[in-house]
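The complex is shown incomplete by one protein chain, all other protein chains being positioned as in the whole.
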Amino acid sequence: MSDFVVHPSAICESTQVGRGTRISAFAHVLPGACIGADCTIGDHVLIENDVVIGDRATIRPGAQLLDGIRLGDDVVVGPNATFANGVPANGPKTLGELPPTLVADHASIGGGATLDRGITVGRNARIGAGAVVTTSVPANAIVHGNPAVIKGYVDAIRPQSPLSPTVTGEAMDLVGGARLVHLTRADDLRGSLAASELTRDLPFVPKRFFVVYRVPSAEARGEHAHRACHQFLICLAGSVVVLVDDGTERAQVVLDNPGIGLYMPPMVWSTQYAHSPDAILAVLASDPYDSNDYVREYDEFLSLRRGDATTDASATPPTGAAS
Amino acid sequence: MSDFVVHPSAICESTQVGRGTRISAFAHVLPGACIGADCTIGDHVLIENDVVIGDRATIRPGAQLLDGIRLGDDVVVGPNATFANGVPANGPKTLGELPPTLVADHASIGGGATLDRGITVGRNARIGAGAVVTTSVPANAIVHGNPAVIKGYVDAIRPQSPLSPTVTGEAMDLVGGARLVHLTRADDLRGSLAASELTRDLPFVPKRFFVVYRVPSAEARGEHAHRACHQFLICLAGSVVVLVDDGTERAQVVLDNPGIGLYMPPMVWSTQYAHSPDAILAVLASDPYDSNDYVREYDEFLSLRRGDATTDASATPPTGAAS
Amino acid sequence: MSDFVVHPSAICESTQVGRGTRISAFAHVLPGACIGADCTIGDHVLIENDVVIGDRATIRPGAQLLDGIRLGDDVVVGPNATFANGVPANGPKTLGELPPTLVADHASIGGGATLDRGITVGRNARIGAGAVVTTSVPANAIVHGNPAVIKGYVDAIRPQSPLSPTVTGEAMDLVGGARLVHLTRADDLRGSLAASELTRDLPFVPKRFFVVYRVPSAEARGEHAHRACHQFLICLAGSVVVLVDDGTERAQVVLDNPGIGLYMPPMVWSTQYAHSPDAILAVLASDPYDSNDYVREYDEFLSLRRGDATTDASATPPTGAAS
Amino acid sequence: MSDFVVHPSAICESTQVGRGTRISAFAHVLPGACIGADCTIGDHVLIENDVVIGDRATIRPGAQLLDGIRLGDDVVVGPNATFANGVPANGPKTLGELPPTLVADHASIGGGATLDRGITVGRNARIGAGAVVTTSVPANAIVHGNPAVIKGYVDAIRPQSPLSPTVTGEAMDLVGGARLVHLTRADDLRGSLAASELTRDLPFVPKRFFVVYRVPSAEARGEHAHRACHQFLICLAGSVVVLVDDGTERAQVVLDNPGIGLYMPPMVWSTQYAHSPDAILAVLASDPYDSNDYVREYDEFLSLRRGDATTDASATPPTGAAS
Amino acid sequence: MSDFVVHPSAICESTQVGRGTRISAFAHVLPGACIGADCTIGDHVLIENDVVIGDRATIRPGAQLLDGIRLGDDVVVGPNATFANGVPANGPKTLGELPPTLVADHASIGGGATLDRGITVGRNARIGAGAVVTTSVPANAIVHGNPAVIKGYVDAIRPQSPLSPTVTGEAMDLVGGARLVHLTRADDLRGSLAASELTRDLPFVPKRFFVVYRVPSAEARGEHAHRACHQFLICLAGSVVVLVDDGTERAQVVLDNPGIGLYMPPMVWSTQYAHSPDAILAVLASDPYDSNDYVREYDEFLSLRRGDATTDASATPPTGAAS
Partner (left out) sequence: MSDFVVHPSAICESTQVGRGTRISAFAHVLPGACIGADCTIGDHVLIENDVVIGDRATIRPGAQLLDGIRLGDDVVVGPNATFANGVPANGPKTLGELPPTLVADHASIGGGATLDRGITVGRNARIGAGAVVTTSVPANAIVHGNPAVIKGYVDAIRPQSPLSPTVTGEAMDLVGGARLVHLTRADDLRGSLAASELTRDLPFVPKRFFVVYRVPSAEARGEHAHRACHQFLICLAGSVVVLVDDGTERAQVVLDNPGIGLYMPPMVWSTQYAHSPDAILAVLASDPYDSNDYVREYDEFLSLRRGDATTDASATPPTGAAS
């Protein structure tokens, strides 16, 4: 076609290439590949047949996109980034049984990073340069290292230290109605006590109490919103970082002492990560466990926040005991 | 007088000695001393003027009872046991400002033990041989060491290990309506979760949540009953021993993992002790903090359990933030 | 030649390319390269002169095979995998002094992985995506991380937990005559005791006792078989994983308490890895140290197990104190 | 009687007092007491009826000997030392069920020490001043503290530090044929190795291997001799003190690294104590376990060393798994 | 004599008893004892021949003062306190070789306390009830426990926390010219730095640098003054308590971080105690080591501070390497 540009040294065998896309020197696009509009395909890039790329994506030089990759709009793939596509040692017998690797809109993958086959990179996430990604990455998360772990979230508000001695007994609003609550404390030689008068501090009556502990530091937990359930989180030992996201803004708080609680209203997305080895997170909830109350897909969460009529909550299958 | 017996080598200068009491060789009772009936005063014992001893007490040889000591009925004082009566280094300037040392009915003090001036030993408590007692001892407690710490309680029921794998999700009755509740647990590679459905597991709606932690291992906490408040205790890290006492029977349980909760109804006396350095005890309570709800004196507690009409709860002064 | 296929954009200067091999777009094969039959050479691959590749190998796009590489049959090299070929900082002065990098038959190298120059990757080993391999990799080993460490072995049998309380005092056969032996234990308040009656538990009389400790967790030890010597291994502190391999089957056991011993007959290949920092491994051996008793090359071991007449044990040079 | 001396202020109601014994001021001996010859009974001492004291004992002022005490010859009881004689909290219901407290010949009890009812103090043992003794004390042991733990042995030889760099690969004779052996060591970047060529280092062929670990620091273990069995002890982690006693001399060595072994021939009494929390002691023995091989009573051991004809080894009842 | 009072039941065989002294019931004073004026000797006290007691001393009931004890003026000995006088296990063969036990003026010994033979209790020191004292106690020190360790000093000034953020770069005067100096600190992500400009912070040029570490927590070190040498102490790890005493006043400071130095001028007495297990104390000194510079006896120190002409410094014998 005449509305995309191929360097004379490149080979483009596909006709499914969007308007305004440029394909650089020595790149090779196989016939089955499907590329959106206004993309930049760098030098020495290979795009195999079973590859779909959205609009405005940038594939920097040396990246190799083998079969089984789906990239959303505005994705950036760094130079020499690698999509591993062998069958894992403990995985299925053939590649055909593996799901494709998905990179959602606006995510970016650093130069020299490596992604295991079959993982999902969430919307707007950032994979650091040289990271080796072995598990899926939540929306907006920033990951680094080998193996890669979450180091933070893009554009998350980080409130002033919640331990400020000038804010005793006060609540601090975060986003989406979530707030930090300073508990009443009494410390003396006989020990320490931190207390919350529930009818004063919380807008709900607790019907469930649970504790999450012994979480490996590389794990993220939570990663869901509740449709109706309120929660109150207190980190009683160690520390954990909690991301609070109302679909528009994000805030990131470190819970690291029993004197602070985090109130989470319904329909706020949360993720807990960077658990210290001794972290113990106690949670009071307004409702007994109900798997239908969980929104587990971030895209569904965004739709619900926007008031999309098409979302059918009842379509979420039950998934057993969960946190 | 003719109704008590004094060894010819002993010197008894008091006339306030009860019927049937025997005073052994080389013992010396000063004129102001007041001794009950049927006591045994051993060889080489000195009883100074400002001393009061109940009925049926046994003072074994070599014990020296200096001014400022009050012993109840049926108390046993071991051989060479010592009631220190110097003014403490950081205490008041004169002995007169110090309260007397009180040993309640049925308590026993081991041979060679030493008690600091001004402490109280509770009803039926047992001080181990050679112990050095520097703080007051609760009723029924057994203490040992230098300084002495609580090692157990007299006649306490110790239920079979609450961790038995054959009792999952079940409750185990203790005494006075208190019971152990096995929480729902889920352990997997991503961490562990222990949960309680409050409306199922508890006969109350929680209105207060508090956490007790960093308790020095030599401290006992609790040591009270509630008039109306229910509580639910979960030890989230480390371990703590809890004594539950309904005034008639006692049970002693070790809380050492988040999978077990201890339900405490009103009017059950409890004491927590032997906290490990990392112990964290979370408590859900049925009522906001109210100092009038606390019964802080064990004797008052016993009277209330017996239904004594004369106890006036409103006489208990409020004492601020408490656990 | 007519029996292999070269993409029009590729440059193949070698004639030593096997039948059925396909060379993809923008690949470049230098004249001295030697490539077997039925290989797939991906886009943007460079194969320099001093490179030998066996049959049925797959070189995925972006991999660069520089001088000094030997790949066996059925090897897979992932996309953008890198064979570093600089002279190491503490190595010889020139590349010519370095041995080539060897990748044995059926081994696979993950996408984005990096291998130091001069290492050997054993038969059937698997290098994880993004791994940085700095030491040689044993046959069948699975390695990950930077630096890469052994995480397991391909197709190794993992027996049920050797700590099962239902198997006391019993032996559990592994492979090749090796077996786990549960030692006699006695635990009481005075401590614990684990005992092995050697004449009952072992088919040899020990003549040597040694202890291996302070092994960095990234190290593998052992990696040999004995021609005649029996051994009995007990991990007295910490933990270590032992691979036992009779040339046909493999089993992998975790030694993590003094109550379990691992008996190893002659002519069983073993490797110890994943030592905890405090691991202490005690070994009883049937013979004094004799360097000629060691089979240090896995290929020689396989030959000996198959009864190959051509192996000359006396050809193994002595190598001093070893474990 | 005319052959012992009673101070005019003292009261001696017993006639069973040996020749040459002196009873000091304000002392009181009840009619049933039995006291040997040449004893010194200090001021303010009480000796009740059910007390037996050997010859040449010294009871210093203020000590109170209540019913249920047996003291051997040449025993010294320090000033104000206390024999507690209450019924222990977890013990039998009445004193009559408790065994008497035994103090063997030549033992001494420090001033102000306290001994629990029913324990045994071995021949020549020394109880430190102020110690609170809650378990029996071996012969020759020196104990201190509250509760008292073994701190050493009377007259034990303490060889120069076995870690002296000038004594590598050498053996060091102790007593009774026991000796320390320095093992061959090799340390390199991969870890450390300590090896013993058993045929070179030991005069026996090991037939048993066992490990002792997790011994609380307050415990003593061993406390026996073997009739025929040789042993070789190596402390692989932490540290432990070993007493070696041939009936005439004693030596005391600290085992605290895997580079040193302790060879113990038959008919040498040994005790291990002061284990560090992480101590792990490995033992090679010349014979399978045989309960008849153990000499468990120190007095029998001394008889056997002296060649007494009357000792009947077969009279020792078997006692199950032991160390 | 007519100027002191002896209870009719007591036996006083000595004529060396001061005016106004009272001897209570059943007490026994042997002929060689020497007792000052205005003392109180309690019931059941024994005072043997080789005992010297100053004026205004109080010996409470049941204490036994055996041969080899020297008590100063105004000393208080608590009830049943014990002066052990056996020969220590590792000590000389006969009591005659042991120095007497010395208790200096104004010291007090708690009820039930035990003191080893031959120790010295400094002027105004306080031994806690039930303490077991195994080493000498410095002047003014308060000790508790078994074995007893220093817990503080009588009337010591405890300055406000030296870590106050409002006092950066400042010095804080203590007593006798000693002062705390806040070092210059710089903390950033690369680590922390604490610096002292010696020409600014110190009035001396250091000529010696030494480090004290691995001090058992029960030990006190220092316990001397320097005639001419200045010192500067910094605790680089762990913590230590330092007592500073100019002969008139005392101050007690906790050194627990490298940002604080303690300047000690000459002729200030200091003691370091309560070392944490990891405490490392670095010292800069103004002079090379000179044993003649040390004042090791507190009484000599007091004399020198008062300007007594009679003190002969050259009489202090050199004692080798010291701190």
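Chains here go by letter, A, B, C, D and E, matching the order in which they are written, and residues are numbered from 1 within each.
Going forward, a residue touches a chain if its C-beta (ideal position, glycine included) is under 8 Å from a C-beta of that chain, and two chains touch if they have at least 3 such contacts.
Note that the structure is a prediction, hence the values are computed from the model and not measured.
Peer 1: Given the contact rule set out at the top, which of the displayed chains would the hidden chain touch in the full complex?
Peer 2: A, C, E
Peer 1: Touching the hidden chain in the complete assembly: which of E:Ile157, E:Val211 or E:Ala228 does that?
Peer 2: Final answer for the missing-chain contact: E:Val211.
Peer 1: Which residue from E:Val5, E:Leu98, E:Leu198 or E:Val254 sits in contact with the chain not drawn here?
Peer 2: Residue touching the absent chain, from the options given: E:Leu198.
Peer 1: Can you work out which residue in C:Gln64, C:Asn140 or C:Gln231 touches the chain that's missing from view?
Peer 2: Hidden-chain contact among the options goes to C:Gln64.
Peer 1: For the chain that's not shown, point to the residue among C:Ile11, C:Ile157 or C:Ala228 touching it.
Peer 2: C:Ile11
Peer 1: For chain E, enumerate the residues touching the unshown chain of the complex.
Peer 2: Spelled out for chain E, the touching residues are 183-184, 186-187, 189-200, 205-216, 219, 221, 232, 234, 236-237, 258, 275, 278, 280, 282, 284, 288-289, 321, 323.
Peer 1: Counting contacts across the full complex, list the positions on chain C that touch the omitted chain.
Peer 2: With respect to the unshown chain, the touching residues of chain C are 11, 26, 28, 44, 46, 62, 64, 66, 80, 82-86, 89-90, 112-116, 132, 134, 146-147.
Peer 1: Considering the entire assembly, which residues of chain A contact the chain that has been omitted?
Peer 2: 9, 25-26, 42-44, 60-62, 76, 78-80, 108, 110-113, 126, 129-132, 142, 144-146, 152, 154
Everything that follows uses one rule, which is that only the chains that are shown with their structure count from here on.
Peer 1: Report which interface contains more C-beta contacts, comparing A-B against D-E.
Peer 2: A-B
Peer 1: Between chain C and chain E, what distance separates the C-alpha centroids? Give it in angstrom.
Peer 2: Taking the mean C-alpha position of each chain, the two centres sit 65 Å apart.
Peer 1: What is the distance, in whole Å, between the centres of chain A and chain C, each centre taken as the mean of its C-alpha atoms?
Peer 2: 37
Peer 1: Two or more other chains in contact with one residue: find those residues in chain C.
Peer 2: Not one residue of chain C touches more than one other chain, so the list is empty.
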